[in-house]
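One protein chain is absent from this view; the other protein chains keep their places.
For clarity, chains are labelled A and B in written order, and residue numbers in each chain start from 1.
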Amino acid sequence: MTTTEHMSNEETSSPGTGDVVLEVRDLSVTFPSDDGPLPAVREVSYVLRRGEALGIVGESGSGKSVTSMAIMGLLPKNARVEGSAKVLGQEVVGLDDAEISKVRGNRIAMIFQDPLTSLNPVYTVGYQIAEAVLAHHKVGKKAAMARALELLELVDIPNPAQRLKQYPHELSGGMRQRVVIAIAMANEPDVIIADEPTTALDVTVQAQVLEALESARKETGAALVLITHDLGVVAGHVDRVGVMYGGRLVETGPVEEVFYRPRMPYALGLLGSLPRLDEDRNERLTPILGTPPSLLTLPGGCAFAPRCPMARDLCHEQEPSLLATAENGERVRVPVEDTGAHTAACHFSEELEGAQPTDLFRGTAVGAETTDTGGTADTGGTAESVAESEERAEQAERALARADGSGDTADGSGREAILTVRDLVKHFPIRSKGLLKRRIGEVQAVSGISLDLYEHETLALVGESGCGKSTTARLMLQLIRQTSGEVEYRGQPLHSMSQRQLRPLRRDLQLVFQDPFASLDPRMTVSDIVAEPLRIHGRRNGEAKKRVRELLELVGLNVEHGSRYPHEFSGGQRQRIGVARALALNPKVLILDEPVSALDVSIQAGVINLLEDLQDDLGLSYLFVSHDLSVVKHIADRVAVMYLGKIVETGTTEELFRAPAHPYTQALISAIPLPDPVKERTRERIVVTGDVPSPADPPSGCRFRTRCPKFADELSESERVKCVEEPPELVDRGTGHPDACHYSRAVELI
Amino acid sequence: MSEKKAPVAPRSADAESVGGAERTQFQMIVSRFLRHRAAMISLAVLVVIVLFTFVGPLLWRWDHTVHLEVPPSVPPNPDHPLGTTTAGHDVLGQLMRGTQQTLKVAFTVSVLGTVIGSLWGATAGYYGGRVDGLMMRVVDVFLIVPLLVMVAAIAGNVRGGTTWYAVALIISFFAWAQIARVVRGVVLSLREQEYVEAARASGASPGWIIVRHLLPNAAGPIIVAATLLIAVAILLEAGMSFLQFGIQPPDISLGQMISDARTAVSTRPWLFYPPGLMLLAICLTINFIGDGLRDALDPRQSMVRR
Partner (left out) sequence: MLVYTVRRVLGTIPILILASVLTFVLIDVSGDPLTQLRMQQPPPDPSVIELQEERLYLDRSMPERYWLWVTGIGGHGDIGLLQGEFGPSTQSNSYDIGAQLAERLGVTLRLVGAAMLLALGLAILAGVVSAMRQYSKIDYTLTFIGFLALSMPVFWFGGIMQHAGVSFNDLVGEQVFATIGDGLYQAQGEDLWGRITNALAYMTLPTIVLMLTSFASWSRYQRTAMLEVLNSDYVRLAKAKGLPNRVVVRRHALRTALIPLTTVVAVGIAGVIDGTVLTEQVFQWRGLGEFFVNAIETNDSYALMAWLLLSGVTVILANLVADLLYGVLDPRIRYE
């Protein structure tokens, strides 16, 4: 499909308005707020041709969703929308309800982010799809239901006839999103806007849903606007990309152009700050400094200038417009209809010719840090080079040590494990709702897990939601008690200790949370938050104060910020506060529960770098819990993959990603979208079907067999019996590392 | 690629600017409350009413009892701005005393009900599970009880007359359930907050968590509920007195004044309207203040946009 659509791009690049299905011109959206007007979208223009797929990429608050809501006329009444949006030549901005209702769902349809809340809980799935048909076609109820059935088949829902009569709560998230796609497809619209359609889903389900979207689109020939923050998703599924920042489009062009030859420092920076599955682990990430601008106080010139390493006076004074660079290096305006053009809103975009993210953001990073932290950076300038060379030497040593270490851990001898887990089991009771709260079943969250965490290493625990990884993390800290099994810290049996006995040991074992908004008490100042563990362990006030200053400095925060409250900080800064709190008692082990998954990409990189540095400086051991294999590949020394409460494969990061042996690991790696258009479209994939079964009633034998592609396609009837009857052990089956599959075979995927 | 370089001291990788106003939370709450115009006006009116009832009797020559010098059944005049009753009470004196009694009852109920309700709700929410189930079932029973009927039945059944504190006690006994429900809900959700888990991971005791985290964060909803409970208590007390089961003569309360003046709406309106308007004014101001507090203390509003 890549080639054909790319060809159609070339053909249509000569302006001809006949096949334009969506034309947006100078669209601006302003919301009134207590602190003045909030310009969420500013002068966005683009066209979309028949059958084309356009990706809109941006971080939270960039205005990418608001733009599409404005086109659909779904913004709240107090929003002021200016400019024009034409669907098939018909203006839709400012239409009254009756008029826009004829366009919505008929010519242009939309898919929303959260499938769990997108469907009305009190109507059946069939009714809600048929309703979409009936809204635009005068057909009977029966005919509409028949069409609904057809649509469910189109989006690949198993047992469609039965699903029609079910209510949304009886369907999994992935299924529900397919239903939403079916609703969008109901009237064969010309344009579909998908607003973060897979963000709320697990990666393996994301792959399925994107496939369903793709096939449905092929069927109806609809053009697609795919809004997402995930560069990988964009790379694989669209022809053209628009990058949004601070409410504006700052770069547009064919997807290969933007990904391989970005012309706007922001796009370049985004690519550089992304941990990648297809790159080596010791490549340090290059974060973009600062945070996305507040729309209330947009800077005068280029919105990105305050974070841009190549910003000059001009950038702070004059906002650049979206221009293309001509053959002769001149910056020229191109008509919006010229969809083949590569445009960027940067005064100096020609300087980015052939630039790598590291070139631009690495050098300036140090400079900016120097100016930012003031006193602490007195060592800058000349001293820096010395520090740097020392750093290098140290680095090499560490790399060596790490290589040794991983060699040792592979065969389980040598270094001593600091934290060990043996046959850990945790069942949560399911209780009835009545007065008696009878036990009516149990969720087998963790079913027999053994792990070793060695000193100064990062062990990643990976899996999709509900696999028990967070429960395992909390069991290791004894924040919840196990049903059975053992947890030992340096030979001391944590599992049999009382809370009182555990107290002194808690100093050594600390936790960093996923959600930087929920993990800090909103009623305490930053200093109090960071000092809390010290106070709990009875440190004197003066001592605690001194330590807090140290800690804030350590995680890269301004010491003066200690008297402020959490809500005054951005997500990345809050996460740093959380890290500082965890470090307060000089722990030996940090358990990191999805520490970066709630953060924007450009912020995420900074926190990852911080964690890596802290580990090196303080000699910490990390248990890194995550669903994101790209981040894991970047940060971890060893990886354990979990599925439904069990570890299915474990090994060094290198082994596991080079030669994954368990079908689930393979599927997981396949499902991670690569932020590289060519690689993403040509890579080999191992796809799983369906959703994760309920942990209250896991399948017999191998728990993965119900979704296993090997079980479904490769194995013979007699071979399958073993999968059904015998739970596979976690042992090395000749691939060099342990896996839990009776028929495992290493496959190279990246 | 040995690019992995870690500058030792300056590690502020993202020099994220601290956004938002540099105000403390308390200041923000106050400023949000000040912006709620209805609540501000109400607060002013309520202050005037409180002064009128507690300071007024010290300045006014007539109290709420019968005086021989007070001419019976006189319409409002300079000597008796609100007129007099047939028995020879000065209505202004009665109004001050009645309002005073009403407010004393209402504030006592609010304090007692909030204390009982908070303790009950916090215990249920903190322990959860079966304890929670049983405790909340009791709350359910209290919630569906017709309050006025219940307090009237008890107060009317009790031997001898009832004083204002007896009335307050009886109302408190039945009116704490709403508070318990609010507090339990808040504590239940706070208990699951990650910052509470972080404290536990550092080895904090349950007492530490309750004092340092749960109470400060539950304070907002508790204050709002306690405020609204005042209005509920006022109407309950007035209803009881109207049915003659509340504060007994010779003491006076607003409900009793209305009850006495019931048949005289057209003939002696000065007896009927003042106590009713006073009740209405107090309840209305308290409801608006509660609304303003809710706006100011609502945790969802204290979160900045992500």
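Just so it is clear, a contact is a pair of C-beta atoms (placed from the backbone, for glycine too) under 8 Å apart; a residue touches a chain by one contact, two chains touch by 3 or more.
Computed from a prediction, not measured in an experiment: that's the story for all the values here.
Asks: Please pick, from A:88, A:135, A:310 or A:678, the residue that touches the omitted chain in the full complex.
Replies: Reading the full complex, the residue touching the unseen chain is A:135.
Asks: Which of these, B:57, B:133, B:185 or B:239, touches the one chain of the complex that we don't see?
Replies: Candidates B:57, B:133, B:185 or B:239; residue touching the omitted chain: B:239.
Asks: Touching the hidden chain in the complete assembly: which of A:91, A:170 or A:560 does that?
Replies: Looking across A:91, A:170 or A:560, the contact with the absent chain belongs to A:170.
Asks: Need a quick check: the contact residues on subunit B for the chain that isn't drawn.
Replies: 137, 141, 143-150, 152-154, 156-159, 231, 235, 238-239, 242-245, 255, 258-259, 261-262, 265-266, 272, 275-276, 279-280, 283-284, 286-288, 291
Asks: Could you please point out the subunit A residues that touch the chain left off the display?
Replies: For subunit A, the residues touching the absent chain are 72, 74, 97-98, 101-106, 109-110, 112, 114, 117-122, 131-132, 135-136, 167, 169-170, 180, 183-184, 186-187, 433-435.
Here is the rule we go by: only the chains that are shown with their structure count from here on.
Asks: With centres defined as the mean C-alpha position, give me the subunit A-subunit B separation in Å.
Replies: About 46 Å separates the centre of subunit A from that of subunit B.
Asks: Please give the residue numbers of subunit A that touch subunit B in the complex, ascending.
Replies: 60-61, 280, 282-284, 287-291, 294, 306, 358, 362, 365-366, 368-373, 376-377, 379-380, 384, 387-388, 391-392, 395-396, 399, 431, 435, 437, 477, 479, 502-504, 506-507, 509-511, 513-515, 517-524, 529, 532-533, 536-537, 553-558, 561, 564-565, 567-573, 578, 581-582, 584-585, 603, 606, 609-610, 612-613, 616-617
Asks: Can you list the residues on subunit B that touch subunit A in the complex?
Replies: 1-20, 22, 24-25, 129-130, 133-134, 137, 193-195, 197-204, 208, 212-213, 216-217, 299, 302-306
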